[in-house]
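Note that this complex is displayed minus one protein chain, with the remaining chains in position.
Right after this comes chain A.
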Amino acid sequence: MTEELKTYLLKLMGTVEGLHAIAITDRDGVVIVKVTGQMAPDPALRPPFLSVFGVMAEQASKMGIGSNKRIINYYSTYQTVQVNHHPLLLHFIADKNANTGLILELENELADVLKEINKVVGMM
């Protein structure tokens, strides 16, 4: 199943120009599945980076405007799009010029996959 999932994620990754990596983690940033391209920045795929989003989303949810859904960060060379899909977190790492809107649309494409992973995570 993991291999099939990785193949699917790689296919999705290819649909957005400049998208370098997709990672699905639990809320602590533990990687469940991840696919990377050659240009993916290594630090953005390590636990210290991935685990921060869970905390950020939690803090951002305290602003009094509802729970935090997505955080988009633009850096000098890369952008990260992180989606809170409780209890899973979705991380997209892309080139700074990549189409952010298209990356956000991938969230809908991944809805079924996330539902399946949710079931597995729920059993643990």
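Worth a mention:
Here is the rule we use: a contact is a pair of C-beta atoms (placed from the backbone, for glycine too) under 8 Å apart; a residue touches a chain by one contact, two chains touch by 3 or more; residues count from 1.
To be clear about the criterion, contacts and distances are computed from a predicted model.
Taking the options "Late endosomal/lysosomal adaptor and MAPK and MTOR activator 5", "Protein wntless-like protein", "Leucine carboxyl methyltransferase 1" or "AAA+ ATPase domain-containing protein" in turn, only "Late endosomal/lysosomal adaptor and MAPK and MTOR activator 5" matches the UniProt protein name of the chain that is not displayed. Among A:51, A:100 or A:118, only A:100 touches the chain left out of the display.
The chain omitted from view is touched by exactly one of A:38, A:76 or A:108, namely A:108.
Along chain A, the points of touch with the absent chain fall at residues 17, 99-105, 108.
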